[in-house]
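Take a look at the structure below.
For this depiction, one protein chain was excluded, whereas all remaining protein chains were kept in their positions.
Lettered A, B, C and D in written order, each chain numbered from 1.
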Amino acid sequence: MSALSLRGIAKSFAGNQILNDVSLDVGAGEFIALVGPSGCGKSTLLRVLAGLDHADRGEVLIGGKDMSGVAAADRNIAMVFQSYALYPHLTASENIAVPLAMRRLSTMQRLPFIGSLMPGQRATRAAIARDVREMATSLKIEHLLDRKPGQMSGGQRQRVALARAMVRRPSIFLMDEPLSNLDANLRVHARGEIVDLHRRAGVPTLYVTHDQAEALSMADRVAVMMGGRLLQIASPEVIYDDPAHVEVARFIGQPRINQLPAEAEDGVVAFGDLRLTLENPPAGKMPVTLAIRPEFVSLDRNRQEGLAARVERVEFLGSEVILYCRLDAIGETVIAKVQPPEAAGLAAGDAVGLRLAMGRTMAFAEDGSRLAARAEAGNGLAAGDIARERAHG
Amino acid sequence: MSALSLRGIAKSFAGNQILNDVSLDVGAGEFIALVGPSGCGKSTLLRVLAGLDHADRGEVLIGGKDMSGVAAADRNIAMVFQSYALYPHLTASENIAVPLAMRRLSTMQRLPFIGSLMPGQRATRAAIARDVREMATSLKIEHLLDRKPGQMSGGQRQRVALARAMVRRPSIFLMDEPLSNLDANLRVHARGEIVDLHRRAGVPTLYVTHDQAEALSMADRVAVMMGGRLLQIASPEVIYDDPAHVEVARFIGQPRINQLPAEAEDGVVAFGDLRLTLENPPAGKMPVTLAIRPEFVSLDRNRQEGLAARVERVEFLGSEVILYCRLDAIGETVIAKVQPPEAAGLAAGDAVGLRLAMGRTMAFAEDGSRLAARAEAGNGLAAGDIARERAHG
Amino acid sequence: MTSTFSLSRIIRLTLLSLGAIIFLSPYVFMISAAGKAQSDIFTSSLSLIPAHLTYAENFAKALSRVPMARLLWNGVVVCGLIFFFQVLVAIPCAYAMAKLRFGAARAMMVLVMLGLLVPIHATALPLYVAFDRASLLNGYAALVAPFTISVFAIFMFLQFFRAMPDDLIHAARLDGMSELGIVARVIVPNAWPAVTAFAIFSVVAHWNDLYWPLVVISKQDYATPPLGLMYFRAAEAGDDYGALMAATLMITLPLVAAFLLAQKRFVEGITMTGLKG
Amino acid sequence: ETTLTVHYPMPGFFKDVMDTISKKFMAENPDIKIQFASPSATYEEGIQTILRQAGTSEMPDITFIGLNRLRMLDERDVAVDLGPLVQKDGNMAEQGFSDTILKLAQVKGKQVGLAFATSNSIMYYNADLVKAAGGNPDNPPKTWDEVIALGGKIKALGNGVDGIDFRWQGDDWMFSALLFGAGGKMLSDDESKVAFNGPEGQKAVEVLHRLVTEGGMPVFTKPAGEQAFAAGKVGFEFQTTGALRNTIKNVGNKFDLRTAKMPLIDPVNGRLPTGGNAVVILTHDAAKQDAAWKFAKFAAGPYGASVVVPGTGYVPNNELAAKSPEYLVDFYKQNPLFQAGLSQMPVMIPWYAFPGSNGVKVTQTIVDNLSRIVDQSADPKEALDDAAAEVEGMLPRS
Partner (left out) sequence: MASVVSMAMPANSAVAHRRSEAHIAWMLVLPAIVLLFLFVLLPVAAVIFLGFTDFELGYGKFRFVGFENYAHLITDRTFRKSLGNTTLYTAIVAPVSIMLGLGIAMLIESETAARSFFRTAYFLPVASLIVAMATVWQYMFHPTIGPINALLSLAGLPSPNWLGSSGTVLYSLSIIGVWQSAGFNMVLFLAGLTAIPRELYAAAEVDGARSALDRFLLVTWPMLGPTTLFVITISISNAVKVFETVKTLTEGGPNKASEVLLFTIYQEGFVYLRVGYASAMTVVFLLILVVLMFLQYRILDRRVHYT
């Protein structure tokens, strides 16, 4: 039985279909990253799941139980809001303590004055304070505990919001871009904390992010959403290496995957000196899109081999260099990701040769669906596959 | 004359020193990325610069003119707020049009009812609408122009905020994490738009980001801020390859730079089979920190060469794999960034050998400052420098 | 911006001060009259400073003619009870109308608007008869009960709650708060300026209400402060102005003190900086 | 022991009086206890309160009702008919309640109450201004012509001084004073026709008109007139003797305050309406009624009068009070200002109350039309005819 099931969720705002028949099963202890372009409906989906918004159609099941009619407060869900949604009138520590107080203290004990007279509340409060401090320490905000949201920086607020969600053990974690305002180190650190917590507590988690590194590195499975539909749900490796849809391929991977228009004739695609044979090919001509990730494009600076191209822009990223090259033949831009030394001295306007790793080239049909294809041994292969080879060497 | 100068800016909130003697010169047409850990004072600095907050001490000069006493509205600055700060009652297009209307329409023309009777306002309004639409198109929000902020997703709001700043030609652009809520593709796209605009208009820009790729790829110079101080301001290459301070080295680069405690004796640092000679060394012993970026750590899977270590965690990032390895000898964790094939089949617990590229190993003194050092030819060098060699090969 | 005197600040201060003088001028005469002997009040020449200081006499008269302590105490009890119930009833109602979706919301709105328009003068008679039947006249119950529902409060809170971001409420729901808990812990603290403003209005209105107490109270024991003022009025022959003003001062001062305490709340206005948008 | 709940209006005026009387009464009648209900600010509010409380447990046992509202009370059958009690008592006249005095609180022959505090309208004047204008303060004007002439002179003194203030606002009492003073009547004897627009009425409004046009009377609101007079800015003021004590206090020694009889348009047949109130018994409980009757007689009796008169300015409503040395003789000797009202007692007749459910509204109609005369937006005849026509329509159609 899956810990969380979504069945055919649909929702529209003022006539715009925002969620379109979304179904998803999350296993116990599974960590799912939900990615998709801005405005595709990720936050909306989380809100429906949490019971904060009503779907027009469809069902939400948690632990197998239908949640319709169950109030948000009773679903035992913890959520980090994209907008933080901190209580402006409470300090950081009070903000973080709220979900604990709500669960561990009785209604009487929570009352302002009478509460402090109730038996047991001191001990509980002390325990809560301990947990809050611990959580704050692990997210490095212990020095902010007495500040109100208005006195914190963006990243600090975000961490408080994260702490508020993580401090308790819900039946499901929903996190909506919880780290978007953090710098890289903090983000890696917080990511570690989230993964740790997930390991320890095994709470199923739905994690919205626009950071692919996050999605790919943290998740058991990645769900790619577009225009209100789930396009593919699979392990990070499959999503990256074996996307089922051209949109998925395009969306995942930084820099973006290269797409080249080509044509299949009787199941064979020829592009430059590349050759791909489609399985179950239709007869006759058929337009296809070839796609290859920038790291599988390699450079021949002497332009002896590969596709002739001209460098358009060089982007230095520290550990690597991104080259934007325009193919002389068809005018398409191809991106190559190379090691800094390989690109040393290259400037816009330089002529280069590009080699595509044949085994890494995918073919997609016009409707975006993936076409199973086999790389054929041929001229291009040996030359194009250098990147793979080098890597193995 | 620099377009923007900050001289000794200091500011504290309730006794906490947030900005500490910040001085910075931005040249005409320069693009400066401001990076630093969450809460280090970046947003505060922008606010002071924009005239929205008052520094306790120090001067802001724009175009050589002292700005003290000049109201924010008169500084002709465009700013993207970290919290978006969209006008909730205005549609996206109205939000974007505000700065244009404020400048192109006279006070009379802007008045609610009377304004529409004023001569010339129709033509101006049409021109504004055109500019707004153009801007919206370039940020891919043209379909949202009639929505109010409350009806938009986080990333959509952020783009509207960005459009509002970019739609006019100010004397300075201030952008506070303008892309943090965008997915990778959009972000790259928006980044391109910003860079384009910057090229065309040549407006000096101060760009706060926590995304190093952004900082390194977009900026002419990167300013690294920590604890309210500017630690280093230099070109991206220098910041990455030649950091002046261990904090800078630690902050920049993903995954984080490896730091190893070592000791210099009479100017010579020995670590494993590495050997660094410090220039101008003090006599006697002195603790130093060695630092090397993960991409310059390479792997020997047979554990024949390099430092003996054990894999702790394997992180798959699509185009590369991050390995967290614990050194057998001193228990420190060293991170290596390798190509996926190199790491194929590796799992936590496996024993490996790590080789550090000698020429890429930096030394820092105890107070964090950089120590000039020379890699010495020796045993370690040839073995350790394999990464560089391979790259050049 | 800075604390120096810029031109706009001078204009601002001048405007405010002028306005304040105009608004306060009746009080100047009131305070002056409270210290005047009866024969000094109406004279052909304007003199603010009493020729013979008779504050002591006037205040003594005000205190001796009516049981001032009793009146003030009744005022406190009645206003306190009224405010307590009003808030208790109005806030959850306004919250539901502003933030929850339910069929009757529109109908409620109609009711509220209607309630806003009905003056107590119009319904006093039926209410009086009902209270008489229930033998509730002459008691705190009669003074308090009709005002336990304040449509003004509902309407006012409604406007403020609507401006409260939904995400805040969502967060509270997920944190496990019941709807009442949300009202008490999230809505009210963040609508503090509105609650304070309402508190001021409610207390002021009922402290000064003369009409309804006059209808339901015929025993001194439950008289509220304004009822006390009647003892200085004699329509036929002209009022005893000095004592009237002294008594007015005495029953107004507690309100001013309360306002001075409450208005600090306005200074510490809460802004929605916990959110992004 | 019997406890009586007593309600009274205008506490600013009557509280001390009531306290004194009830104390003395309780001392004399230890078996009766007097307690006071919350008083009402005005006569109107008083009668509202009573009518609202009529029949409920809140209803007081005794109240004090404005003389012109007795009819209203009677029509609603709220008050206890005192006739039988008067009968039983037998010797009312000996106790100072002459027939004339009893009549003041009768409605169509029925004894609704006992007049408690009665007043008539007198002339107050500022001797200093009169002197300044060339008049003789010791020989005040006796006819309206003289008043108007002197008023005009005072007005001519300038410096913001006005000649006359005639209290025409609020109700028809002062108009009655002019009308009755001219020997007129409000309605025909069978109460079916308006009579106030006859020649007497026309004379009355003519006087009012001349007060404004010749006598230097501005358009004052009621309190404004009193205040201006107290401030020494008005020469003559015409209003109830009931305001005398307060006027004395308000004037202090700013100027030389005097009082005199109010001129009558027809010195022979002229009469003056009686203002003030009457004590009315409401309780129907027999035991209480006895006690209440005792209290009513006590309050309206010579002792009551001797308390009311000095404290207010009302004229005694009991013949014993003014004549008996035990009570007020000395007081009048020492306080000549109070004598004007006393000297008019012979011409006092009941204040006329209009019949029917529009009774009170009629008085408002008259006042509204008077105001047109005072602010000169209509000429006197026209206003009077309008008033008459309107009132005609409000009379009950029998």
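Simple rule for what comes next: a residue touches a chain if its C-beta (ideal position, glycine included) is under 8 Å from a C-beta of that chain, and two chains touch if they have at least 3 such contacts.
Please read all numbers here as calculations on a predicted model, not as lab measurements.
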> What are the shown chains that the left-out chain touches?
Replying inline: A, B, C, D
> Of the listed residues C:63, C:76, C:136 or C:149, which contacts the missing chain in the full complex?
Replying inline: C:149
>> Using the document's definition of touch, tell me which of B:56, B:74 or B:366 contacts the absent chain.
In response: B:74
> Of the listed residues B:62, B:98, B:206 or B:264, which contacts the missing chain in the full complex?
Replying inline: B:98
> Which of D:10, D:32 or D:72 touches the chain that is not shown?
Replying inline: D:72
>> Take the complete complex as the reference. Which residues in chain C touch the chain that isn't displayed?
In response: 3, 8-9, 12-13, 15-16, 19-20, 23-27, 29-30, 33, 42-44, 46, 88-90, 92-93, 95-97, 100-105, 108, 111-119, 121-123, 125-127, 130, 145-146, 148-149, 151-152, 154-156, 159-160, 162-166, 179-180, 183, 193-194, 196-197, 200-201, 204, 208, 210, 225-226, 229, 239, 241, 244-245, 247-248, 251-252, 255-256, 259-260, 263-264, 266-267, 269-273
>> Just checking the interface: what residues of chain A touch the absent partner chain?
In response: 2, 7-8, 21, 23-25, 27, 51, 54-60, 66-71, 221, 230, 232-234
> At which residues does chain B meet the chain that is not included here?
Replying inline: 47, 50-52, 71-74, 76-79, 81, 83, 85-90, 98-99, 102-103, 107, 110-112, 148, 150, 164
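Note that in this section only the chains that are shown with their structure count from here on.
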>> Quick check: what residues of chain B touch more than one other chain, meaning two or more?
In response: 82-83, 154
> What residues on chain D touch chain C, complex-wise?
Replying inline: 7, 10-15, 36-43, 45, 49, 52-53, 56-58, 60, 160, 223, 226-228, 230-233, 240, 242-243, 245-247, 249-254, 275, 312-313
> How about chain C: which of its residues touch chain D in the complex?
Replying inline: 37-44, 65, 125, 128, 132, 135, 137-138, 214-215, 217-220, 223, 227, 230-240
>> Residue numbers of chain C touching chain A in their complex, please.
In response: 165, 167-168, 170-178, 181, 185-186, 189-190, 192, 270-277
